[in-house]
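Read the structure below first, then the notes.
Of the protein chains in this complex, all but one are displayed in their positions.
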Amino acid sequence: MIEITIHGRGGQGGVTLAKLIATAHFLKGQYAQAFGVYAAERSGAPLQAFVRIDSKEITIHNQVRTPDHLIVLDRTLISPGILVGHKPEGWILLNTSDDPLKFAEMFPGRCVASVDATSIAVEHKLGTRTVPIVNTTLLGAVGRMMDLSWQEVNDAIAVLKFGGANVSAARVAFESVQSMTLAGHAELNNPAVAANHVAGILDPDVGGPPKIRTGNWATRQPHRRRMQAPCSHACPAGNDVPGFVAAVSEGNHDEAMRILLETTPLPGVCGRVCPAPCMDACNRSEFDEPVQVRDLERFAAEKGQRPVPTMPSREERIAIVGSGPAGLSCAYQLGRLGYRVKVFDAGFEPGGLLRTGIPEYRLPHSVLDDEIDYIRQHGVEFEGEQFIDRERLLLLTREFDAIFVAAGLQQMRGLDLGSACGDAVIQGIDFLERAQEGSITCSGQRVVVVGGGNTAIDSARSALRLGAIRVTILYRRTHVEMPAIQEEIVDALEEGVELRELVLPKRAAPGKAGLTLTCSRMRLGDPDATGRRSPVPITGADAEFDIDCDLVILALGQSADLSILPEGAEVNKDAELLGLTGAPVILGGDLAKNEGTVAHAIGNGRRGALHIHRTLTGEDLFPPATEPIATREFIHTHLFDHASARHAPVVSPDRRRRSFVEVREGFAKSSSQAPAIQEAKRCFSCGMCTECDRCVEYCPEGILLHRHDGQYEFNYDYCKGCGVCASQCPRGVVYMTEL
Amino acid sequence: MSIALTTADQPCEHILRAGNTNCAGCGMSLGLQLLEQGLDGARPTLAIPACCGIVTAGAFPTSGYGVPVAATTFASSAAVATGLSTIAELNEETEPVICWAGDGGTYDIGLATLSAAAERNENIIYICYDNEIYGNTGGQRSSATPEGVRTTTTPKGKCEVKKDIMRIMTAHRIPYAATLSIAHREDFLQKIRTAAATRGFRFLLLLSPCPTGWKSEPDESVDLIEYAVRCGLFPLYEVFDGERYRVNVRPDGTPLEEYTSRQRRYTSADVDLGHLQSEILKQWRLLDGLCNAFPAEGKMAGRAPKRN
Partner (left out) sequence: MARELITGNGAAGYVLAQAGEANRSARGCCCGAYPITPQTEIIEYLRGFEFAKGRVVPVESEHSAMAVCIGASLGGARAFTASSANGLAYMAENVFAAGYFRLPIVMIAVNRTLGPPWNIWADQGDSLALRDAAWVQFYVESHQELVDTILMAFRIAEDSRVMLPVMVCMDGFIVSHTQMVVDLPEQQQVDAYLPTCSIPHRLNVDRPATVGGLAWPRETEHMRHEIQQAMERVPAVLEEARGEFEQVFGRRPHGVMSAEYVDEAETVVVASNTIARTVRNVIEQRRVGGEAIGLVSAKLFRPFPRDAIRAALHDKRRVAVLDRNHSPGSGGIFWQEIAATLQGCDVEVLQDYVVGLGGGDVTPDVVNRIIDDLVKRETSAEPVWEEVTA
């Protein structure tokens, strides 16, 4: 007689496998017996089934205690314990993707066979994802082990009325099972004798907790992770967006400020002028509206107290060329690290374009001064009206221990409109600077601005404020392609700026009064390298038209003035100048990488600082490798309620169009913090635990503990691996792994 | 957020203990956890008839429940609970006596007992965790099985419509009747609190996913109920004294397929979703009519039981 014990889990089909094996032998004219252990088995609980095969009638009705062969349906049930009673000369068939050799230590001297029935069953869509049914698949492998022909296996499956996928799965297993006798000596382990004490119904000490370790049922386990929120991932400055937003939502402005100041010295600036790619990446965008991160950053900067600054504690001196956002960011981070930092700038006051290029109605100087002052408090020194050229730079490499060059983009792109224009054509950057100085007026003028970036919009709106009677922006693509911040475009239009799309000026000539600007009409052609559709001139009778104006402002972008660099200079991947003998020189900001926004500059400056620190000390303070990004598919949006965004107040177009008063008033303007807090509460906190405790509340087993120290603890002894905690985690923190 | 309820340095004694024998992702397990949260620390005595809920306890002498449980005969939970609550009342004990019964013990074999206890307005909270099959015996039809779905005794799909137990129970004019969704925790907890604060017979119906019987993924149990409520299949409502109605959550246009497509008991049968959808609309016409004609307003004290 052959006796087989099958170890499986409720729902896997162990009893059916026993019946299949018995049927295959019955069809060969043998006597067979198949049965399971019927108890209160539940899906996932370990249980056994038995088969006996003999050439004569079987009269034994007891469970199999000393099996010839063992079959293990679930790889998590493979343990030395199954050997109890197993006859050393029999075989063990394991459902596993591992090679039999892997079990040399566990089953020495035994004949071990393995087949990856789970994968085969999943491929053939047998059972559910969580509980694949592997019985028919395994019959293929058993058939091979028992020297059945494929036809005999096939017949047994047919008798039990299983369909096509079962047959092909069994065939794969029949072909792929591999077996070998492992090295070592096998001994018979005799079954243990049951314990003695038996409780009675009247006993006082009954009702204790169950002894079943249901963790043994699990095929999956939950874990927790921190993912990077898409907003943080999108933030060029590297801000912890959900972190500071969460602090705002709790009314903890100081904490919000502290979090922001980890990565940026300029939250007040970014809270006003950042194009906020974080908001484009916000997982709430498709759900309703993005969280108003920019307004919240400004709110945090206005409400939060800054921590006490650190003073220089190191001997190393660092020079920084340029006091725009990249230089400021680099100086700040180095200051925080204890370096002695000196910043050189050609301008009289630090700030670069932040001061000269952004009008006060968007960024009041007081805000900039305040944030620069905090940088100074770290011992950072400024030296204004210092033009650093190539020679000066080489001198600096001998005076300082490292130099960070963030001189910005000093070359402005022009447009050849002919020679007869005189003062009536001006660069936007210059216009804005003169507007700041108060040395230009547009009173009574018709102004044309050429370009689609922020400088164009700023110039147009400034011209309006300086008394222009008409301001027209000409842009060769459409407003959709404009690189300017979309809200700013809307604000400009509200104020009365006219936007003419698909227009390119060709030439200017003196007109009856002022200039006549002749323009080409354009259409959108194929996308260019940036992915934007490129403008193509229209041909034909109507292809050109004239605009009369008094002033043309060119805002077509800038490029780097590389004359500061040694001739033939090369840079490495860290933007470090090669071939110098003195201190290392690192290029930064727009000079190194024309990314164009304050936030990019801040991020670049911080990375420059960390690079310098690493170069000087060997210590690597760069953040660890990027965590997985909590993109939309990780967020269970159906667990959130819809809520439209709260917006900070804005001065009405009528009031603001003739004044440099700040247009956006910010959440802090309101007497109540409620709108900001409500807006902050809209944040999904993608990929970050907010201790909402939904996982705890929804654990069907009650085995997830949220300790007072804030730690979460899964009790894997009992976790059945159902995955409800992960499915109910709104933000992708809890996730499952296969065991 | 409810830190006070869920933060602890040591596991507390749950109504449903770790090591119970329920399947992974069982709706009943989730129901018991939410029941505990809604009871705010009260320790009930349970009367559980033959159903998965009694196998939950596992083998004597240990127990999967952290509260005392009477394992009653199949049809008897409401009567055994009558005895328990009677003695509790006589001894002025206020901890609730709760029947925790499956649909078999409620809709079918236990219906006469349930009806009688409701008619007597016994001081019992009766919770039916309705998984729409005889789950404990491996998934046979019950009168709670929805039309169309496949069970082991309706291999071609069930021909008959699901019994509306809420209408039967509210016809008893019991002080409080309500439906419970494991996907709507605040609503669930509020209803447990309302039930606990009411005297007399309280009937709560919980649609309880059975991954094994419904052929669904265990980790989708909560979401399935979310869809069942959103598509209108399982209305969340309360009825006071059998005559004042309140709907708690209205359907939001979620398609019925969100619910049915995740369960092989539906997808493997030839279910007419259009027909089911029209039944859902009918159900809501009735419910809305009742709500409009007999709205629940103000403080809702149920009819307290009289005894002689």
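Read from first to last, the chains carry the letters A and B; within each, the first residue is number 1.
Quick note on the criterion: a residue touches a chain if its C-beta (ideal position, glycine included) is under 8 Å from a C-beta of that chain, and two chains touch if they have at least 3 such contacts.
The structure displayed is predicted, hence computed values, not measured ones.
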{"item": "Selected from B:Ala8, B:Ile87 or B:Ala197 as touching the chain missing from the view", "value": "B:Ile87"}
{"item": "Hidden-chain contact residue, picked from the options A:Gly200, A:Gly579 or A:Gly618", "value": "A:Gly200"}
{"item": "In chain B, positions touching the absent partner", "value": "13, 43, 45, 47-48, 54-55, 57-61, 63-73, 75-76, 78-91, 95, 112-113, 115-116, 120, 307"}
{"item": "Interface with the undisplayed chain - residues on chain A", "value": "40, 194, 198-202, 204, 206-207"}
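The working rule: only the chains that are shown with their structure count from here on.
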{"item": "Centroid spacing, where centroids are CA-atom means, of chain A and chain B in whole angstrom", "value": "41"}
{"item": "Residue ranges of chain A touching chain B (in the complex, touch as defined)", "value": "10-11, 40, 42-45, 128-130, 199, 201, 203, 205-214, 217-218, 638, 691-693, 696-703, 705-709, 715, 717-718, 720-724, 726-728, 736"}
{"item": "Residues of chain B touching chain A in the complex", "value": "1-3, 5-11, 14, 16-26, 29-30, 33-34, 36-37, 55, 57-64, 66, 68, 185, 211-212, 215-223, 226, 264"}
